[in-house]
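Here is the structure we will look at.
All protein chains of the complex are present and in place, except for one that has been dropped.
By written order: A, B and C. Residues from 1 in each chain.
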């Protein structure tokens, strides 16, 4: 049996369509027919060669949902359900070693030094080759964490849960805002929108979103944002004033950076109240520095600044449950759908920000 | 009855000796005969007019231990002990309003917007005038939190507990390192030495201290530091290498800034392991900025950066208990003792760093 | 000026209507015209003499909303807003000393040993007499924590926030469930319904409510319960099976006791998953013991059992914000409204469980 794949052979060049023989499964491996594959903003960076982790050639695609075609041996979900052919599944995109200091002592498996991620750092050359989701089929390794999902849900809306959703879940797993809190979110991209949804699910009082794309800001409102500040219609001073008025001059209890720009970081630190929390999740690659003052930005305000890097199975579980609790809303996040063979178009639509979220439907 | 006081009337000029009538106590007030008054590094800044909170004229001195001379009405310690004349006491130097968002909702009373501090922001002109510890007597207001201390302890060694000790307690109350952890402390001044003592009291595996004054570094070793890195004998690269060797290439679990210099902050952020914690307590006033990279300093490393500002009664309680658990060690922190009237000499000895800690004994 | 009050002079006898002169306010006191006063289940216990804290004579009523008639001096809300005549306010029913171990060291002011509560442990004989909410007017002491509320909200629906709502807020402030969690709530009374609302506001996956009154269970469903188990239609074994099926045999992540019966405690402990949390808030007075096995109930399951007693200003703030976020829903909790003079009827309606929540509207 053959699988069609789209392979990145050379940075900045179009992905190339190929057909490969589906290999024999080893013990514990699962062959999955992809039903939806998310095109992530970081895929664009990898395509352009901006992410140092990227081996060539590679089948991109780290966000996938699919249907089980074959299992070598038996396999259970994280929740203990015995999997079988025909089940629809989501999986944690990262595979951790389960043996190192981060996995076993620090209980921070997302920092595992030997973390492998489908579609990100496993080459197409590496057996069993079907190691990414821009493909008709993927082979999941024996130590992949799998969740079963209902068959009646559009698979396209679940793919986000394993990447931007899981990252936002990771952040909220640490900060846990609550009733009465004012939360500011910088950046209405996928991580930002998930942050709005998580903040809403935490019952906070006000969710203010700062961003530059009105369409995305409008979507934030549908997810529960109570106030929108469009960067093109307000100055930095306007925004600060709006947030300080809302908080009786204190500043926000939580400010969440999901933008990835130094200017956002610089602006956001000034919006946190004394004793509050700044959560930064948006920097997927180096974007330049800011001026940071140990006295006025940190000590005098007694604030907590949290950096959050990727996610693990716990967070994918949380994000998946969030999406399943309100699939209608999350459907609106999927702005573009393409057949697998149009992956290059999908990448371009993500690159020029025409698409909020593109999904490949093989 | 009269009390001799040393008054700061003009910045950068010597304190002036005066005698003032001790006023009638209002209900709940306590008249205390000072037995030891700490001279803090921030007193030097106030003396020079570098701390914007300082009203003139003022009796400096926010760290005091003394004996009760009179109580108007009755007064209990925080621990519920009825106080009486002759008791030796320590008190929390800050008075919080008990009514605001920080006191009542956020449970961060150290951030109270109406916090008053003896010797820091209460003028000598304000009734009852005896509002600082560079004095024979002080009048404690009714809402001052008081602890009773044993009579057989040298009072000079307790004064630190209400300022640098309480600040360090505040930091450790949040970070709580434990067995097996590697802790780096930047700056062997009073907050740094208390940090060594708290880290030791947390049972951590390694305590590395970075500093420039060998005498202070030696004292850190007596408090439990397992490794000393003298800035004058090592390069920044040497120190990084030493800490990475100790941690198998990961970096320290906790890095604690008690130095107050931007260079320390810049160096320290590079010493934290992924998933670790950076605690900053040393910036008492603006000292300039650093370059800070949202990707490599924060998000990619998934670290937590905590700023800690001053302290409250909870932290004074913790620091006092730490000091009382090992008075012999803490006695070594008191490098200089002066009679009250030599307060100007004491300030100069703190200013030129000849003294690690000076105490006035009226 | 006179205020009509309903006074409990003798246990188990009807409250007696009286008129008292409104006294001169002392500094910091606030005179409030009550617009709604909640009748709490514990008022019934006090009325019957079952609560040992109750002094006689007393004006009951610890849940109040009202309008400011006069302020002696000035007074700010917890949020820093200067109050003025005509403002509609809610206040924290408890007054804490701000000086003791619980207030200052443990940061558990709800455990303050000198906690005074309007309508619960302040006698009618004590100046200024207007110390409870079953009255036209109440005098708030200077150290009462006050919140301003919008004028366009029906005051009856806010009163709960200062008692059952705040208790539930206290519990959720500690346990913080999240996405994907299964929560079981025992008892659909006011604390139980608030628990449903808080669980919903935490974004949990499943909220199962166990109770005996169908009308209340139906209301729980409106607040977000996903599954109802009526005690009169199921056996204990049925309920256990239903919850174990929902959780793949593990048990619930969180079980919340808001029932106040030993049988509920005994049943509930068996419903928690290993590593989960049992939160108990329903016991307002001794109701008898259960058999508790240190091995199978506690150690082998590695669970956490939390007891929660009353609340403080932080929790009232959280509950108030929860109610204000969805006033339409909370209006349905108010099953009965009575004029002040029918307070005895209201108590009877609460006693025989005809009313879920009765409110007096003077």
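One rule holds in what follows: a residue touches a chain if its C-beta (ideal position, glycine included) is under 8 Å from a C-beta of that chain, and two chains touch if they have at least 3 such contacts.
Values in this document were obtained by computation on a predicted structure and should not be read as measured data.
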| item | value |
| --- | --- |
| Residue of A:49, A:73 or A:98 touching the missing chain in the full complex | A:98 |
| Of A:3, A:35, A:179 or A:313, the one touching the omitted chain in the full complex | A:313 |
| Of B:46, B:130 or B:169, the one touching the omitted chain in the full complex | B:169 |
| Of C:102, C:172 or C:223, the one touching the omitted chain in the full complex | C:102 |
| Residues of chain B in contact with the chain not shown | 79-81, 169, 172-173, 176, 178-180, 198, 200-203, 205, 248-249, 317-322, 325 |
| Footprint left on chain A by the chain that the document does not show | 76, 78-80, 98-101, 104-107, 113, 143, 145, 312-314, 317 |
| Touching residues (missing chain, whole complex) on chain C | 101-102, 105-106, 108, 110-111, 180, 248, 250, 257, 260, 262, 265, 274-275, 280-309 |
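Keep in mind that, in the parts below, only the chains that are shown with their structure count from here on.
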| item | value |
| --- | --- |
| Shortest chain-hopping distance from chain A out to chain C | 1 |
| Taking each chain's C-alpha mean as its centre, the one farthest from chain A | B |
| Mean-CA-position distance for chain C and chain B (Å) | 41 |
| Chain A-chain B separation of Cα centroids, rounded to whole Å | 43 |
| Overlap residues in chain B, where contacts from two or more other chains coincide | 101, 105-106 |
